[in-house]
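Below is one structure; the comments refer to it alone.
Note that this complex is displayed minus one protein chain, with the remaining chains in position.
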């Protein structure tokens, strides 16, 4: 009834804008959501939240339930991590996003953070989509590893069908034969989504390339094609990160990136 | 502790054999698990169970919670379907397998069926893997659409870590550029799994090809390479199936297939 | 005029059968074309031709112009290799197939061998296709690394358009994300070709898997689905092969394979 395709037909000029007490996604702004792959400690998250506050970028990510291929890898701090996120949020006034991996955790996670993330492995975990569709929190829906654009939009529809229209799509690279990069970042998918849907779409160059040295140039490319923002991994010390250090930049790199983003906002007519 | 890799090192000749009151998977037998994509009615399932009983193949599949790409497609009969499966099971003495899609449904589904299936979209739904790992039912773990063999085995490990060692792997085709077939059935994955693991592995030529005319030849190929069985879609009237009719065979086709399987069992030294 | 699609419409039951003085491909027989990746010496080829003669399989392959990814790798013996092939052919009465890589070499190569091969890298080297289409020798056309079935058949059409209707298709694996095997052998492509075309189709499990231990089971699978034959790499000492040793079997393995093939010919109704 109130799904993607139907709205699209009725309101051609409609664009979904998501409002966090004044900070918006989808309104012609370019947002930067930054933070570590995994929440490791209060100290780490406070340092991260502070640099985000200093940069004025507001949005922070941090994983506390981590979907890891290997069951013996670090799985995240779980509930303890949620507590840390909430403390950082209150102390530094950042908007916090974290992944939710199972229907059973949706309620708990929703109490602590501002944005729910659905990871690429769960893009077609339909019960999870329905469950987050019943919350009032915005949802970042990552594209599945080998999901077509059509399947990705249909997954968004699962969330919206339940009443939650605040979906943010996130292109994070697809799996191809090429192994120089962790995945192949498909920037044309951003353009496709802009043609087919009214939803905001952001880009994750950290997962999309798996290489810290490609984050900045891909962030610029994301601006060039009109994405609504990026989600990147930053860490006080990427070499010691408990996961995904290879695709994280340090705070100096983050500061540079924000400088570039500010410069390009005018060039590419972001507000 | 009791995971895949560890066992493998300790017991080189170990092979996981799963025993259903005498009917076994992984013991050198070739099993045929057949049934419709979706449970549609009691009549349909009774007809299906009867032909399975007549053929002496015992294993029946039927989906009642259906993961569908499009939220507006038929989603399965849900709890009602479980009831039908249980009735067919009791009346025809078949061993029933069905997909479970969410952690919350694991307990309910476990009461009605003999085997739990994890679909390809959920291969890395780690909370679901852990939950079925705590049950005592055998689990068929389908390979993800673009999962590497290593990721697939690691997913199996998630189940086994929780104590449930009765995992059956199922190759069901991977996503490639080729669109003549729905997926590309990767028979070499069966050989790889046999080299790397002690788990039984079956093949799903219905999803693997998406074409009813390829089911029989691919079933024979599965025997030729030493798979432990197949899972196929059969329907009293494929043209009217509520889902996946194109990749289902009718009962006459099923009878022929069983005839071929019987003939080839001796040729390929199945027990 | 005399192309694939047109013939198909006119003669539904037409099947292309290729006749080498009595030895046929496409007539319901299952042929085994064996030999080293690269011709290395007269001694090697005589040994190979002898084992082929002893086994009664007649068809021998051997590359003398080698398309190598790296320009500094061994590139084959070139013209000298052609001489060796011709000597082996005369001495042991085998039917010889070799790859031709450029239009300029087509005439020279045609004088020495019985079958021309077009490698997967050259599947859409259209000038080469046209040139071999003007010869009277049968042509084995390997599927391109990422060629769709439709593109593959269209490439065959390029050869047939020029008058040479003796095309043998060869499925040799496609490139996918999976790296456990060198390529992903797409056996469903054989079934597809049988539906869409009148051409014989063989399978190359050596390139298709890149693993010597998968050659025998995949050869059996090729028989199970009704392929017209296989092309495999054999070498007197795979460990010392100048190229592709990992995907070659030795003569003992070859003898075993022929034994299995003989046994299965009756099972699968080959003539």
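Here the chain labels run A, B and C in written order, and each chain numbers its own residues starting at 1.
What we mean here is this: a contact is a pair of C-beta atoms (placed from the backbone, for glycine too) under 8 Å apart; a residue touches a chain by one contact, two chains touch by 3 or more.
This structure is a prediction, so every number in the text was calculated from the model and none was measured.
Undergrad: Can you pull out the displayed chains that the omitted chain is in contact with?
TA: Touched by the chain not displayed, across the whole complex: A, B, C.
Undergrad: Among C:125, C:164, C:212 or C:243, exactly one should touch the missing chain; which is it?
TA: C:125
Undergrad: Out of A:110, A:181 or A:255, which residue would touch the omitted chain in the full complex?
TA: If we include the chain that is not displayed, A:181 is the one touching it.
Undergrad: Using the touch definition up top, pick the residue from A:129, A:149, A:202 or A:249 that touches the left-out chain.
TA: Only one of A:129, A:149, A:202 or A:249 touches the chain omitted from view, namely A:149.
Undergrad: Looking at the whole complex, which of A:201, A:214, A:230 or A:249 touches the chain that is not displayed?
TA: A:214
Undergrad: Of the residues listed, A:78, A:226 or A:245, which one is in contact with the missing chain?
TA: Touches the omitted chain: A:226.
Undergrad: Can you name the residues of subunit A that touch the chain not displayed here?
TA: Listed in rising order, the touching residues are 146, 148-150, 174, 176-181, 184-189, 191-192, 195, 208-209, 211, 213-214, 217-218, 220-221, 223-226, 263-264, 267-268.
Undergrad: To test your reading of the contact rule: which positions on subunit C touch the chain that is missing from view?
TA: 3, 67-72, 101-105, 121-122, 124-128, 144-146, 150-151, 154, 157-158, 161, 175
Undergrad: Which residues does subunit B use to touch the chain missing from this display?
TA: 146, 175-177, 179
Everything that follows uses one rule, which is that only the chains that are shown with their structure count from here on.
Undergrad: For which chain is the distance between its Cα centroid and the global protein Cα centroid smallest?
TA: Chain closest to the assembly's C-alpha mean: B.
Undergrad: I'd like the Å distance between the centres of subunit B and subunit C, where a centre is the mean of that chain's Cα atoms.
TA: Result: the chain centres lie 35 Å from each other.
Undergrad: By residue number and range, which residues of subunit C touch two or more other chains?
TA: 146, 176-177, 179
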